[in-house]
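Left out: one protein chain. Kept in place: all the others.
Showing subunit A:
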Amino acid sequence: MMDSLIAIAAITGTVGIYAAAVYIYKKFNSAFTIPIIIATVIIIAILLAFQVPYDTYMRGGEWIDHMLGPAIVALAYPVYQRRRILKKLLVPILSGTILGAGVGVSTGVLLAKWAGVDQLIIHSLAPKSVTTPVAMAITDTLGGATPLAAVFVMIAGIGGVLISSTVMKYFRITHPIGRGVGMGSASHAIGTATIMEQNQLAGSVSTIAMVVSAVVVSVITPGLVAVLM
């Protein structure tokens, strides 16, 4: 009884806070009010304030989490709708994405090495630009710590969303295709979900970048890390 009450409270609470976050974003339209950022911050604040452990929240949260799988599958549809434009631009999209995959792994490893970070952490940080399960599998192959890999993926995702508008403005990436490649390559599915809310063409490009970069990063990382270390 208590369990299902907790589950219902967590589900309705998450959906309600998400709806409020979308409303706030429409009103203020700033990087700090992007729905995923604001909803995550509010829920964490509530859990901390009432000392609710994450596992308790997940008794309801797991139901929403479980729908993430089919939600990712659904991304095929907007890409399919724009297949003609995307096919024409496939070479620039793939080139940017492949370059981004290489930049992500090499700069992450080099910066960490330069800062004198442990090898275990470097191996967990190398695949941070790709979606969580892929990053964890790569880290496992390298001999890093998989829970740590998931945290770095999260930082690249949430952090990337937070700084994206500044980065796009500063580097003058104005075209939705360029923005989509940047978001999908740097901030995987979290970036894709966010840019999809703003522009479906950019979101479709971001979906392609996310999928391609997952494959490219898993192929190049072991070799690249061996060379750079």
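As a convention for this text, a contact is a pair of C-beta atoms (placed from the backbone, for glycine too) under 8 Å apart; a residue touches a chain by one contact, two chains touch by 3 or more; residues count from 1.
As a convention for this text, contacts and distances are computed from a predicted model.
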* Structure fact -> Name check vs UniProt for the chain missing from the figure, options "Holin-like protein", "AMP-dependent synthetase/ligase domain-containing protein", "Putative membrane protein" or "Acetoacetate decarboxylase", returns "Holin-like protein"
* Which residue of A:L120, A:M168 or A:L224 touches the chain not shown here -> A:M168
* Structure fact -> Only one of A:T12, A:S30 or A:T107 touches the unshown chain, namely A:T107
* Structure fact -> On subunit A, the omitted chain is touched by residues 14-15, 17-18, 35-36, 39-40, 43-44, 47-48, 54, 57-58, 61-62, 64-65, 67-83, 85, 88-89, 91-93, 95-97, 99-100, 103-104, 107-108, 111-112, 115, 117, 121, 125, 128-129, 131-134, 137-138, 147-148, 150-152, 154-160, 163-164, 167-168, 170-171, 173-179, 181-183, 185-187, 189-190, 192-194, 196-197, 199-201, 203, 207, 209, 211, 214-215, 218
